[in-house]
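For this view, one protein chain was removed and the others were kept in their places.
Labels run A and B following the written order; every chain starts at residue 1.
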Amino acid sequence: MEHNKNYVVGIFSDEDVLLDAVGSIRDKGVKIEEVYSPFPVHGLDEALGYRRTRLPIAAFMFGLTGTCLALFTQIWMLGYDWPMIIGGKNHASLPPFIPVTFEFTVLLASWGMAITFIIVSDMKPYKWPRQFDNRSTDDKHVMAIDLATNKLSKQELAQLLKDNGATEVNEKNF
Amino acid sequence: MSNNKTYWKGLPELKNDATVIKNASNEFGDAPEDNGHSRRDFLKMMGFSVAAVSLAACEAPIRKAIPYVNKPADVDPGIPNYYASTYINGGDYCSIVVKTREGRPIKVEGNILSKVTQGGTSAQVEASVLSLYDNSRLRAPYIAGAKAKWETVDAQIIEKLGAAKEVRIVSNTLLSPSTKAAIDAFKAKYSSTQHIQYDPSSSYGIWKANQQSFGTGFIPSYDFSKAMTIVSVAADFLGTWVAPIIFTKQYGVNRTVSVAKPEMSRHYQFESILSLTGANADYRTPIKPSQEGLIVAQLYNLIAAKAGQAALSASIDQVANLEDAANELWENRGKSVVVAGSNDPAVQVIVNAINNMLGNYGSTIDTSKPMNFRQGNDEAMDAFIADVEGGKVDAIIFYNSNPVYDHPKGAKLAAALKNVSLSISTASTEDETSALCGFKAPDHHYLESWNDFEPVKGSYSISQPSISKIFSTRQVQESLMLWAGQENVEYFSFVKQNWTNWFHASSGNGMDQQSFWDKCLYDGVLDVTGQSVPVTFNSDVAAAGSWIATNYKATGTDFEVVIYEPCGVGTGAMANNPLLQELPDPITKAVWDHYVTISVKDATDKGIDMKHEEFAEGRTQIMTIKVNDQTVNIPALVQPGQAQGTLGIALGYGRTKVGKVGMGMDGNGIGVNAFALVGSLNNALNYSATTGITVEKTTDIFRLAQTQIHHTSMNRPNVIQEETLTAFKERDKSKGPYNPKVTKWDEKLDASALSMWKGHTYNDHHWGMAIDMNSCTGCGACVVACNVENNVAIVGKDEVIRRREMHWLRIDRYYSSDAQAGDYAGLEKASENPQVIFQPMLCQHCNNAPCETVCPVAATTHSTEGLNQMTYNRCIGTRYCANNCPYKVRRFNWFKYHDNQQFLQSNPSMNTDLGRMVLNPDVTVRSRGVMEKCSFCAQRIQLGKLNAKKERRPVKEGEINTACAAACTTGAIVFGDMNNPASAISKLLEITKDEHGAAPTDKKAGNPRAYRVLEDIGVKPNIYYLNKIRNTKAAKPA
Partner (left out) sequence: MQASSSVREYLVTGGKTVGDVSEDICRQVEGKPTTLWIVSFAISAVVLAFGFYCGCYLLWNGVGVWGLNKTVGWAWDITNFVWWVGIGHAGTLISAILLLFRQRWRMSINRAAEAMTIFAVICAASFPLMHMGRLWLGFYWCLPLPNTWGSLWVNFNSPLLWDVFAISTYFSVSLVFWYIGLIPDFAVIRDRAVRMGNKTRAWIYNSLSFGWDGGAKTWMRYESVALILAGLSTPLVLSVHTIVSMDFATSVIPGWHTTIFPPYFVSGAIFSGFAMVLTLLLVTRKTFKLEDYITIYHIELMNIVIIVTGSIVGIAYITEFFIAWYGQVPAEQYAFLNRMGGPYWWAYWCMMTCNVVSPQLFWFKKIRTSLSATFVLSIIVNIGMWFERFVIIVTSLHRDYLPSSWSMFHPTIFDIGEYLFTFGFFFCAFLLFAKFFPVINMAEVKSIIKATSEKKH
């Protein structure tokens, strides 16, 4: 990550106050780097104007792959590669193949999506996150504003945060 | 241009040494010369070495042995050779064909060329091949318990014989003319010699009676196939009486019913224990042994009344079915037979008289062709034992006999033997008698022996070795001749010479001596047309009648004991054969155990705990039974059909000097010796005790091992189908006996017509089986045959108690019940005198097999010939297939039954080097944790197909047969190709392809008796059963 970046960090203790704050601060044309919370605050992503995640699409694709793969494998193995007479049944008939197909679909979908999530969120077991205030996992909501990306001065931003209900305002340099 | 540098391979090349030039073109200069050995030669060599290794102590390959089929006599690995030979055990006889692989006999089957046994076998015959590899066999001669050389043995014996004043040779019935000749040669040298014959299960009474009736003592030939009415008073002629194999064969003829021949014999049985024969009877009346004589007498009286002859002084009333029996006998004069199991000459005289009145002599009974199976003379034996006790005898040779164990006076003999200066046992295994003998000169096993036999007058057969002797044993005949002072004796040439002398002239029809002899060996049998001596019946019936009147009683309240010979271990000679020990008794389904059978009522009176929930699983109590001065402790087995006030105790148990197997799991022996209980009546052995008996129940618990612990068919029509002969005659023959319907939303369809799948067509073969429950007597020969053929593990008593026997083929035995349908509790109880039905049950090779669908790894699949195949290597042992098998015919290897000392006692054929020689090399020995089941003898099918392929021809009908079908004496089991309209099975079942059925593979049987077990669940088996038909007036006789 780039060095000598200065941030103004606003600490909020109430999610509703935080949500209003995000709204009004962004109305002032201030660009918010990111907000860190101990639990998912509903509506925060809209307030920050994030685009909806496309993980569902990924999941669907993975699932589809699973379905096709499972069906193909079963029909090919029992129907074409080595047909056997089993209980007088047809070599390749659909009904008995449904359960495995379904299970395999779910398997691929869930694992595929979970792994994608880890990757896109750039999470690694050995990586320490960049934390502006480590109470953000306990009971505080932390709003980080990058000075470099804003025209307002440090004091103005601090004031703005205070006005919008930040319980305290700190400064953080990396 | 390329630069061709040559490098010298050393100086010789540089110097152009001669050898170098010679080998220049030959890259592998020093390779061995090719002296024309082909791959085939290598196989031959290998085969020979395999054979040589397997034949321990084998100094030369089999000489002058002609294979049964046209094959070279030398051993080809993987290719079986067949030799005609003869099974012999005491007086029991069977003409057989021995299958050898790599020089080892691995299977015996009936010899169809024999006019005597006609290809029939019995469980004992099938099992006998394992006795050849019995670990308890003596491997050398012994003197006073110490190994010795034959030379020293002979020297000492000859010396002692010289000094002996009185010499005796004791044997069971001897069928062999050449052996008798050898004995005569011995007698010639030692004039004092007497040859005494006795039988563990004596028929001396019949012999004696005929002596009185006809002047000469003999046992006539019976022909049950000619009899439409059969009355047997306590004669178990299908199980053990005189010649069961022959009688079973004949009996089957008139028990099969078809549209073409809607007639069958009617069989009345009067007996105390529920015997195999009684189980097959149409009418069975439980009686007490003390009534036997009177019943025979009463039968005489009833018939005499019709014949206008005087009645006897003896009589008895209110014997169920006796009048009917008499009437029908009279209606079927000349087409009937009366037999009695009693050993009392008086009773047999009356039986002769009855048969005489009925004119059965000359039709169903042939006096001109006597049977030689029982020549034992009880009086002579008694006299002999008396002599020994009196110290008169000073040299005894025991041959083919074990009197110390299997004669009632064995104990006395044992005591007296010590004082006999020269006692020789020729038994090939250590037994009670040989243990007491100074000398042991072990005989060959019959599969190692040359011998000849005359089972029935004029019918001869040969026994040839199918393996060279395994141990340092010697044939008794040779021993006798040696001791008689003859030089370089060779029994083989002796027999050959005899046959040439006796038969070449008469039966040679133009062949030179050698080819006549070869033909005899090839066939194994020879029939000479002898002149028949006409005999006339003339005997004092009245005297016999008065004897009976005084010695039998019509009513009695105290207990009576019947001592019978079981179908499995017989009289105990084969007690060390695990195949027989684990063969379920046809009736009680008990294995590995000795027990006293007792009627339900008596058991209740004696307070046997039948309420205990584990009673059904064989938890019973031990009874103390006093017979005169003898006392035995023996567990009780509650037996439906057992006559009230009687107890049944089997012979053949209580061996004390026998191999590991016979000594049981705990090594203390199995059961008690019942021979001690056998008494004497009218100068003949009496196999029942009617007086001086006390019965006490102890509190000791005993666990019996039974392979079937639930005895009724619960009135399930989809399992058991039976009807009376009249019902069969009258009913509509266009349908089978059982046609279950399946209900669809709009209509009812035949169960077989409904299927979710098209099925798969079997284009070339479609193997199937038909089992006739009418001609199946339940004897169990097929079970043993299957075990031997398919290397089925014998798991021992404990595992059977845990319900884990491995038999691929079992015979389900169901008793009838008096309860009504729906009364499930009642249906579990058998009738007091139940009707019995036998149903051989094996893998049904279902076309829509439920086992195949559920196997996760496809270890069991269907072949394109209709076989349900089991792939042992692929099986991971989830047991799902066994659970889902509606017939419960799949068997799981719970433990490692081979190479596992835990199963040494019960399974020597997989746990000892000697025993392993019996294993069929074509069949895998299954490992632990895999499922197994009947394969329809896939290896035999394969062999047949390969033979046909080698000869570039289609498979011939009858050339492929399963072990069970081949073993079945009555031909109740028919195996074949249902695609071939000419095959026996197609003809029998009247197979027509089912054009309506959804599955073209599913054959429709037109035979009105044919049905399939559990047809209603739509698994479409390839085994068809022909329903049981009873020749009774009502469905359930009183």
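In this text, a contact is a pair of C-beta atoms (placed from the backbone, for glycine too) under 8 Å apart; a residue touches a chain by one contact, two chains touch by 3 or more.
Nothing here was measured: the structure is a model prediction, and the numbers come from that model.
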| item | value |
| --- | --- |
| Contacting the left-out chain in the complete assembly, out of B:887, B:1011 or B:1025 | B:887 |
| Residues in chain B touching the chain absent from view | 613, 617, 708-714, 716, 718-719, 799, 802-805, 810, 812-814, 824-825, 839, 841, 850, 853-858, 874-880, 882-884, 886-888, 890-896, 928-931, 1013-1014, 1017, 1019 |
| Hidden partner chain, residues of chain A it touches | 14-16, 34-45, 48, 50, 53, 55-56, 59, 63, 73-74, 77-78, 81-82, 84, 86-87, 89, 96-97, 99-100, 102-104, 106-107, 109-111, 113-114, 117-118, 120-121, 123-131, 134-139 |
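We adopt the following convention: only the chains that are shown with their structure count from here on.
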| item | value |
| --- | --- |
| Cα-centroid distance, chain A relative to chain B, in whole angstrom | 80 |
| Chain A-facing residues of chain B, complex | 755-760, 847-850, 852-853, 858, 861-864, 999, 1001, 1020 |
| Residues of chain A defined as touching chain B within the complex | 84-90, 93 |
